[in-house]
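Before any comments, here is the structure.
As you look at this complex, bear in mind that one protein chain is not there, while each of the others sits in place.
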Amino acid sequence: MIKHFTQFENRQTADSLIDLALAYKANPRMHASKGIGKRIGCIFLNPSLRTRASTQIAALQLGMEPIVMNMDKEGWALEMREGVTMNKGTVEHIKDAAGVLGSYFDILAIRAFPTLTNKQEDLEDFVFNQFIKYSGIPVISLESAIRHPLQSLADMISIRENTAESKKPKVVLTWAPHIKAIPHAVANSFSEWALGCGYDLTITHPTGYELDPKFTHGANIEHDQQAALEGADFVYVKNWSAFNDYGKILSTDPAWMLTEKHLKHAKKAKVMHCLPVRRNLELSDEILDGPRSLVQQQAQNRIFAAQAVISSILDGI
Amino acid sequence: MIKHFTQFENRQTADSLIDLALAYKANPRMHASKGIGKRIGCIFLNPSLRTRASTQIAALQLGMEPIVMNMDKEGWALEMREGVTMNKGTVEHIKDAAGVLGSYFDILAIRAFPTLTNKQEDLEDFVFNQFIKYSGIPVISLESAIRHPLQSLADMISIRENTAESKKPKVVLTWAPHIKAIPHAVANSFSEWALGCGYDLTITHPTGYELDPKFTHGANIEHDQQAALEGADFVYVKNWSAFNDYGKILSTDPAWMLTEKHLKHAKKAKVMHCLPVRRNLELSDEILDGPRSLVQQQAQNRIFAAQAVISSILDGI
Partner (left out) sequence: MIKHFTQFENRQTADSLIDLALAYKANPRMHASKGIGKRIGCIFLNPSLRTRASTQIAALQLGMEPIVMNMDKEGWALEMREGVTMNKGTVEHIKDAAGVLGSYFDILAIRAFPTLTNKQEDLEDFVFNQFIKYSGIPVISLESAIRHPLQSLADMISIRENTAESKKPKVVLTWAPHIKAIPHAVANSFSEWALGCGYDLTITHPTGYELDPKFTHGANIEHDQQAALEGADFVYVKNWSAFNDYGKILSTDPAWMLTEKHLKHAKKAKVMHCLPVRRNLELSDEILDGPRSLVQQQAQNRIFAAQAVISSILDGI
């Protein structure tokens, strides 16, 4: 039983969510009536493909009624600040909108990306936390300004599925080039969950791309990508923008794109990515189309991660 | 049993819709199979948050299948005029689209805002009535050019819930400042329903903001806001643009924004607004966050208003 699902809590909770997700993967409709008469509202302030579909599917497999709202496109701009005179572009205050949504649904699921310009606001996970504060009901993160816990849970399920029971795998999170300024949420959460689940985590990136130490404390930071990759069991490829020089692109060095050549000392390494992936910019075709790739498995596990989370929240309401 | 739901019909119908809505509020799934095998199409020509969600929820609670179509975003521009050669931007004529929708659904629900520039077309509620004319099935207004009856029904439910049985409450509709030209639909319908339900209604606004007398006949019109508010049991706050000087903004006088100070001679007044509300422009934070506010209750009652209406239409099909 969990209340909100916003971040890694503790290893016991993580392990039982992974166990439950794998049970749903084996038997997706085993609790087909658990959520009957209950509703989940999926609120998107940003675009989505996998998250939108997998969350709806997870809810339907539990018998719930999912209702999707694209606030950015079908609704209007929300005001987030306290006490302002709303005489500009924002049409409704978050406290009014979230209050209504809280009275319409049993669970809310929210996607709210960072600004990448207002570091303080992003670090407070301001928009996401306003929904928690004012809705008064359980809230699931569909990726907030700083975390993407459903992705990380799906990633942990995928690592579990590909790890012998006696093994403590070496996991490497490697930065990859990109042409746009990308949020830190996936990288932060992956580090948080991999460390929390007790894995041996190495993070490698060009100088200047240090993540918020709050999420990486306990990981080995290694600026030499080759050294970092040596002997890896799992290599998670992800771009992120700079954290210290907030939201900036400091490098697009193509040498950081992961290819087979990079894995010559990691023969058995499985390669992971949260998708969408920029092919031949972040990761080479040869890897994505070859036997190392777990990206489709990760994406499919998004369904069962969401189903385990929703199910655990339903236990408490 | 009702056919369409577009406006206030008579007090008996209004009272039985309010009774039914309160019964659904107490027991939302009491008719969970009533609508099985029936479909409602929710057509949005304009953005929506509460209306979109509450109508879907109401339909699901009756066992119906709701299908939402955002004609403005996922579809294309509709031609409304008769006999024109369609060699410009409109892609499909309302009579063809509405005919098809009539053959796809058991009930249609339509949102179609006014132009605020073509007064004659708005007054005829042209777009909305074209859907009624050509679909051939029951139609529910999700806010038309001149009325928002589901909102008013939810408002009447909220007033009923907050009124002692023996009391005939004093209801005040007060104009509030806004930065945009806002439709008359909520104000028109509130006046129509409050008068129709037999309440003592006072409407107050700056000179020049007279509403269409068709909706306000029987109300006290009082240009002195303080005098109007004295002894009020319910104060409904709403902006609207001018009706005579059609669609114009004649005043943004901040003195008309409702604050606690305005209610010093209405100590027990409850304050209402249909949402979305511009905080500290139409209504102060102190009221919205204080014990007088009914706005969340009104919003929640949108579900049960819609459920009572759909249920009453299902009785006839």
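As written, the chains take the letters A and B, and residue 1 is the first residue of each chain.
Here, a residue touches a chain if its C-beta (ideal position, glycine included) is under 8 Å from a C-beta of that chain, and two chains touch if they have at least 3 such contacts.
Bear in mind that the values here come from a model prediction, so they are computed numbers and not experimental data.
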Missing-chain contact, candidates A:Gln56, A:Ser158 or A:Gln307, resolves to A:Gln56
Touch with the missing chain holds, among A:Pro47, A:Gly136 or A:Gly208, for A:Pro47
Contacting the left-out chain: of B:Ile67, B:Leu123, B:Ile179 or B:Ile221, that is B:Ile67
Against the hidden chain, subunit B presents residues 37, 39, 41, 65, 67, 69, 71, 73-76, 79, 83-88, 91-93, 95-97, 99-101, 103-104
Across the whole complex, the chain not displayed is touched by subunit A residues 29, 32, 44, 47-50, 52-54, 56-57, 60, 70, 73, 179, 275-281, 285, 288-289, 295-296, 299-300, 303
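Basically, only the chains that are shown with their structure count from here on.
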Rounded to the nearest Å, the gap separating the Cα centres of subunit A and subunit B is 39
